[in-house]
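The structure appears right after this line, and notes come after that.
Every protein chain but one is kept in place in this view of the complex.
Up next, chain A:
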Amino acid sequence: MNFSQVKSVSMRDTFSETLLDVAKTDPKVYVLDGDLATSTKIDNISVQCSEKFLQMGIAEQNMLSVAAGLATVGIQPWAVTFAAFMSKRALDQIQVQIAQPKLDVKMIGGYSGLLTGLTGKSHQALEDIAIFRSLANMIVLAPADAVETAEIIKWANLYHGPVYIRLARDNYPILFDANYKFEIGKGVILNKGSDVTIISTGTATSRSLEAANILKQRNISATVLHLPTIKPIDREAIIQAASTGAIVTIEEHSIYGGLGSSVAEVLVNSIPTPVEFVGVKDRNSESANNDDLLNKYEISINHIVSAALKVLLRK
């Protein structure tokens, strides 16, 4: 894939346009805003489909519990806020009233990861995957681009039960063509190689593909396995991907409890394989531009390449 020729599209715009369609066509769908509509882009829904837009104010705990109540009377609420607030501020509400009762509530965590538009560590979410995947009954999804985002929104609308969807703020290269069909619990091989496997989720996948291009120039052939579903994890795809004998995981998330941990859990149980984890180490981050953050917090394309070289030595 030649990235200089790939179009970048806003994930949040696509999310909002898709959700608008879903809200317009499905009577049971309502959209709940934690007063971040101009950031998450659901202001679009407020303007174009105001009867389906419920402003819940700056009160995330109440918003998620209200969503639970709505779900019990046959409404499918889509609660939208930043991933940081969804995963931490409203966690107990989600656990007791949505995940445990397995209610049909969709939780959209916008502005996930590190690249949140100069907002700093209070607004970055580096723990949301770890948190949500530890909740029984929860489905955890992280699309890589706008095409997959739209697919995932449409899938979640048809699924009855709690779903957490991790979205990113910025524009990302389009990796999937218009015929792409999201399949729950299934990984997608985006590049086939034989020396090393890079496993990634969400928007980190575009950086994995770029890293694979760089490795190719060094005559290292890398498989790129994208896992849009973090829970339930695609065990089979991970075990097959381990046939290269060396694995790198990359995520815009803490190295604790996220994608890397999920992959390692599968591997140690089935086919123990050397793994290098690329993610934010056990430390706090800060506000800065994207490239500086990726570099300082060691999750840039170059860090993926270095991790691949390192894990190859462990084969």
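Annotations for the structure displayed:
Here, a contact is a pair of C-beta atoms (placed from the backbone, for glycine too) under 8 Å apart; a residue touches a chain by one contact, two chains touch by 3 or more; residues count from 1.
What we mean here is this: contacts and distances are computed from a predicted model.
The chain that is not shown carries the UniProt protein name "Transketolase", picked from "Sarcosine oxidase subunit gamma", "Transketolase", "ABC transporter ATP-binding protein" or "PadR family transcriptional regulator". Across A:20, A:37, A:70 or A:114, the single residue that touches the chain missing here is A:70.
In the complete complex, the hidden chain is touched by one of A:62, A:119 or A:290, namely A:62. Listed here are the chain A residues that touch the chain not shown: 30, 54-57, 59, 61-62, 65-75, 77, 92-93, 96-97, 100-102.
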